[in-house]
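Submitted below is the structure of interest, expressed as structure tokens.
Missing here is one protein chain; the remaining ones are kept as they sit in the complex.
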Amino acid sequence: MPAETIESFVRNQPRAEMQRVEDYAEAIDALSVCVKACTTCADACLGETSHVAELRRCIRLSLDCADVCALTARLLLRHTEISDLVVSAQLRACVTACQACAEECRKHSGAYEHCHLCANACRNCQQRGSYLIGEVVSFGLGAGAPQLAVRLAG
Amino acid sequence: MPAETIESFVRNQPRAEMQRVEDYAEAIDALSVCVKACTTCADACLGETSHVAELRRCIRLSLDCADVCALTARLLLRHTEISDLVVSAQLRACVTACQACAEECRKHSGAYEHCHLCANACRNCQQRGSYLIGEVVSFGLGAGAPQLAVRLAG
Amino acid sequence: MPAETIESFVRNQPRAEMQRVEDYAEAIDALSVCVKACTTCADACLGETSHVAELRRCIRLSLDCADVCALTARLLLRHTEISDLVVSAQLRACVTACQACAEECRKHSGAYEHCHLCANACRNCQQRGSYLIGEVVSFGLGAGAPQLAVRLAG
Partner (left out) sequence: MPAETIESFVRNQPRAEMQRVEDYAEAIDALSVCVKACTTCADACLGETSHVAELRRCIRLSLDCADVCALTARLLLRHTEISDLVVSAQLRACVTACQACAEECRKHSGAYEHCHLCANACRNCQQRGSYLIGEVVSFGLGAGAPQLAVRLAG
């Protein structure tokens, strides 16, 4: 789904007026791409008949990264009664998972195109996630008080 | 993510050679859009301050539909050792969830743009899912023997 | 979590008065056990250093079954505005996934204890799911009108 379509979903959220809608849309899009890339990569590694064993770490990290990114996208799609503490902690876990998976996939990028695509998707997702965390940190982090949405609105 | 990008992921699957890659890519894309639309719609309904109670059914069905579509997309992204029985049973559950959610959301389409967008996303997803089921039925259904992928390749 | 604890959760659901609470609690418990067994089995197969390739189908079906059961449990835990069509379609997909996984795991039961445990968990889950479907069928299935809960109340 192109980021503009996600943007239209996000814009039609009754509490979304003040958000940096595009930042959100791009992060959610990157997460969605990453879920697909990681799920495909884990599965494709499993299908590499005589090399499954050496791709074990790649499979594991791709499974984790797909799960973590799917969850993170889900949290970002929800705007009602956001807990900024929860969202930012999850963003950090997501960035960590993307980095670990990207590093491992990059080792196999030369041999397998699915690893190459997955490494790129993870890197992009990691960058978008880090950027969102940066936004949160710049505008301060209280004990769940004001909404992430409001902060991001700048 | 545009369908072409998903196509590149799917193509780089070692067992994908014979698949109707575009059909898969479009179904996965429709599912992914539907997850976002339903998650947003459930959350946005929750945010409609004085109308939450009347949107209760819409929230419930959107939560279910988001969960069902996310799972179905995940199964379709995996090509290694597919069980056609499992995949087609899940596709049927997905089509049912999309239809139920679309019907409910359409009732609120005039009042809420998020319901309108969600109804459309569900309808599209339902059609893609039904089409894939049709493909499976046309080519027969054995007890998990040949791969759905091979059948769909025609 | 023992079934009694789940029962206390289910009982404290404002719409649960008339449900066959124990049937639900036992099905949810079986699904929860199955998620754990399948996730563990997929992972343990991946860890069987020199046998990963021959366990590929087991890994795939266990991943699918874990995902399908986790989703099905989630639907059963929700009682507000149930769509009986959606729930029963998902139960059928779940029973199919459990059967496919149990069959494959049983082939490796002699060699691997994790496959043995997983086959048992899948069988139990399949039986609980089939029983719930039977209940639904016995009490009729309308187009989403009365709640599954009410029907099951007998």
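Which chain is which? They are A, B and C, in the order written, and residues in each are numbered from 1.
Simple rule for what comes next: contacts are C-beta pairs under 8 Å (C-beta built on N, C-alpha and C of every residue); 3 or more make two chains touch, one makes a residue touch a chain.
Computed from a predicted structure; not experimentally measured.
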item: Contact partner of the left-out chain, one of A:K36, A:R60 or A:H114; value: A:R60
item: Footprint left on chain A by the chain that the document does not show; value: 56-57, 59-61, 63-64, 67-68, 71, 74-75, 78, 80-83, 85-86, 89-90, 92-93, 96-97, 100, 103, 144
item: Residues belonging to chain B that touch the chain removed from view; value: 43, 46-47, 49-50, 52-53, 56, 59-60, 63
item: Touch list for chain C against the chain that is not drawn; value: 1-2, 5-6, 8-10, 12-15, 28-29, 32-33, 36-37, 39-40, 43-44, 46-49, 66, 70, 73-74, 77-81, 112-114, 117
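The rule is short, and it goes like this: only the chains that are shown with their structure count from here on.
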item: CA centroid of chain A to CA centroid of chain C, Å; value: 29
item: Per-residue multi-chain contacts in chain A, two or more chains; value: 43, 46-47, 49
